[in-house]
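A single protein chain has been omitted from the complex, and every remaining protein chain is retained in its original position.
When the chains are written out, they are named A and B in that same order, and each has its own residue count from 1.
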Amino acid sequence: MADAVYRRPPLVVFVASGFVVLWLIIAAFPFAWTVWGSFKVQADFFSRDTWWHALFGTNTTRLTGDAFTDAGYYGAWVITRFWRAALSTGIITVCVVVISLSFGTLGGYALARSTHPYRFVILIFALFFRAMPEVAVVSGYLYPFFVLNIWGYLPTAIIVLVALNQPFTLWMMYSFFQGIPRDLDESALVDGCTRFQAFRLAIVPVMWPGVITTGLFAFLLAYNDFTVTGLVLSENNQTMVPKIASYLGQIQSQGNVMYAVAAVVSVTIPIFLLVMFFQRYLVSGLTAGAVKG
Amino acid sequence: MTVQRTTLVSLMALLAAGPALAECGIDTAGSVRILSNDFEALRILNTAAEECASDQVTVTANASSEHKNIQVPALTANPAEYTVAMIANNSIVPLLGDDLIRPLDDLVAEYGQQLQPNQLIKIDGKIMAIAFMANGQHLVMRKDLLDQAGLEAPTSWEEVLTAAQAMRENGMETPLAASNGAGWDLAAEFVNMYLGTGAEFFEPGTATLAIDNEQGRQALQMMRDLTQYMAPDYASANADAISQLYRDGKVAMENNWGSLASSLIDPAQAQPEVVENTVFAAAPTIGGGTIPAAALWWDGFAIAKNISDEDAKASFRAMMHATRPEIATANADTAVWLIQGYQPGPAAVGVVGNATGGARPYPMVPWMGLLHETLGTELADFIQGKEDADKAIADVTAAYTAAAQQAGYLQ
Partner (left out) sequence: MPHSTFFRFMGPSLLAMLLFIALPIVSIVVQSLYIEHPQVLVTSETCQPFGGCTTTTTVDAAATAQLREEQPLGQFNALGTYMDRNHLAFAEIAEIFRTSEGPSDVLSRIYNLPLYKALAFTITYCLLVTPLALILGLLIALAVNTVPQLLKGPVIFFSLVPMLITPLVGALILYWMLNAEGILGATIQNLFNDPTLSTRTSAPLTWATLIAYGTWTNAPFSFIVFYAGLQAVPRDTLEAAMIDGASRLERIRYVVLPSLKPLILFVLLVQLMDNFRVFEPIISFNAAANATSLNYLIYSSLNTQTTQLFGSAAATSVITIGFIAVLIVPVLLRVARELSAVRT
């Protein structure tokens, strides 16, 4: 009888599968088109003549002799040294995730276990902090950073991103810890541990699913960020997204759009690996007390 | 034998090192820190300036598309984060207003022999910046399509309309394009047209808007008339979009930037018939006027105020090295240089035509940026035909006045 709960009539399976296929096409098609187009020249992929050029590579064949070209990738990675931006992004994302999770985990634990009313005040304020438009906040940072001479350094960008990510991290970790029963650490307290020891011995072993999930969102925030890294870092240590933006050119000057397309495809690959690797933890993480109350 | 070899080697090393040091010749210590926009011409200059690095001189450059947002806080700090700011007609204004750049008269007198008189940007008698390149929008057209319709190259916007009508009758439904995308591009189109009528934007001596006149309506009407011959999504077109349209042969005539001109006839990007039959010319006139209806833009550099005099000296000399005549001749197709010895290439015809035709420069007054922003948002409804010229001008005036009052330019 237990399995009957999960046995599905064929019609349901058919409809569900059809829906999934339809959704996958809608979700993945633009990206697939981009991957295909990243091996073409601009005259094909961005053609105002017809989209069949992008499919068959008419101009690519005319200009390079072959329907596929790696000019975009070569230009991005070698000529304009996209790998330096990738390195910056790597450093920043790892640091932001680690620091953000450390702060947020401790904070979320305190919020979940405290019984004082002021924790709600903190949570509500955190929510409104997140509501602030980023561009206004970051513009105000510039002058103090220049005066303190900390502008243009990776640690500055890291700390700013950690701070801006705290509200979301706090809320998610708060929710996860709410789902972990109090008895776990209460019994450790009764046994004579300090609060921090109780946290370390009783909670840390079971908090990983939640931490990994929150970590993924922190990672995405740092990886895809543009406002902060565009304004706080300089050209030689900028991250990937501002560098892609710089490929797009300006009003009065032309950029290298195909470099941007190739870079975007390159940028998505690590995320693919990450998601494939962590998707098991992702699911169980969101399950284990995910905002259950 | 070994001694001889060693001497020979060290002699050759000296000879090799000698010219490299002499190339830049900055014998004093200093730090050169450049902030510039992120496009090819400026990158070339940054690289050229970096050649001046030596034991005593350090050179760094930051080519960032956010430079307009970074420059004011960066140069306000003391010591300024950057010693050299690369600016244009519009981005120099906040630096002037906040007193962040220093007069260059002494430095020009001592090191600026290579400079031409028209490179000197003077405010109130003092040289505040050095210009090194010019830019502007000019007419780009397909000679073959004009010949097909039996037309001469148009020299006024009225002639452009006639030509467009003839091409439409010949089968090309939408022969024109313009970067009428709401925002910066749309405002630039209006600024071009209005400058062509010869009128002033503001009351002299004040920041009060003065476009509520016949010329303003004339400029608006011409912009609207031209849209009849454009593809229906013209209100979302920017310079990239119309360049791509032109390169794919979808458009016969358009007003486009001189800095994009070489990309329009680049065989690696444009269709063959476009490459062979494109002609550049100065921007057309409007309303029987005599000057091209286009704004002339210059790009140049300024030296920060909140830095040591040694840094200022080293920076100026590095920039002189970066903007020397050899750079202009070696990169003749990258930009329309104002540097001595520059020979305009085929892609520079339009901008040079604008300059010789007497086109007016983009106004360098502090409140022009506010007007530009306002025009970009308030003209969007007009250009799509949703409101008439009177309403558009009223909206622009109201929005601009509110913004100018906020910025302290109007009371």
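Keep in mind that, in the parts below, contacts are C-beta pairs under 8 Å (C-beta built on N, C-alpha and C of every residue); 3 or more make two chains touch, one makes a residue touch a chain.
The structure presented is a predicted model; accordingly, all values stated were derived computationally and were not measured.
Engineer: Counting the whole assembly, list the visible chains that the omitted chain makes contact with.
Structural biologist: Result: the unshown chain touches A, B.
Engineer: For the chain not shown, which residue from B:160, B:370 or B:393 touches it across the whole complex?
Structural biologist: B:370
Engineer: In the full complex, which of B:33, B:247 or B:360 touches the chain missing from this view?
Structural biologist: Selected residue, touching the omitted chain: B:360.
Engineer: Would you indicate which residue among A:23, A:68 or A:83 is in contact with the undisplayed chain?
Structural biologist: Considering the complete complex, A:23 is the one touching the chain left out.
Engineer: Identify the residues of chain A touching the omitted chain, counting contacts across the whole complex.
Structural biologist: 1-2, 4-5, 8-9, 12-13, 16-17, 19-20, 23-24, 26-28, 30-31, 33-34, 37, 45-51, 54, 102-104, 106-107, 109-111, 113-116, 119-120, 122, 124-133, 135-137, 139-141, 159-160, 162-164, 166-168, 170-171, 175, 178-179, 181-182, 195-196, 199, 213, 220, 224, 226, 240-241, 244-245, 248, 260-261, 263-264, 267-268, 271-272, 275-276, 279, 282-288, 290-293
Engineer: Can you list, in ascending order, the chain B residues touching the missing chain?
Structural biologist: Touch with the absent chain occurs at residues 68-69, 72, 89-91, 93-94, 96-99, 118-125, 131, 134, 181-184, 186, 202, 204-207, 231-233, 235-238, 241, 296, 298, 338, 355, 358-361, 363-370, 372-373, 376-378, 380-381, 383-384, 387, 395, 398-399, 401-403, 405-409, 411.
Simple rule for what comes next: only the chains that are shown with their structure count from here on.
Engineer: Using the average of all C-alpha atoms in each chain as its centre, how far is it in Å between chain A and chain B?
Structural biologist: Their C-alpha centroids are separated by 37 Å.
Engineer: Could you pull out which chain A residues touch chain B in their complex?
Structural biologist: Chain A residues touching chain B: 41-43, 46-49, 63, 139, 142-143, 145-147, 149, 151-152, 230-231, 234-236, 238, 242, 245-246, 249-255.
Engineer: Which stretch or stretches of chain B touch chain A in the complex?
Structural biologist: Against chain A, chain B makes touches at 37-41, 61-66, 69-70, 73-74, 76-77, 81, 135, 184-185, 188, 238-240, 243-245, 247-250, 257, 259-260, 263, 267-271, 297.
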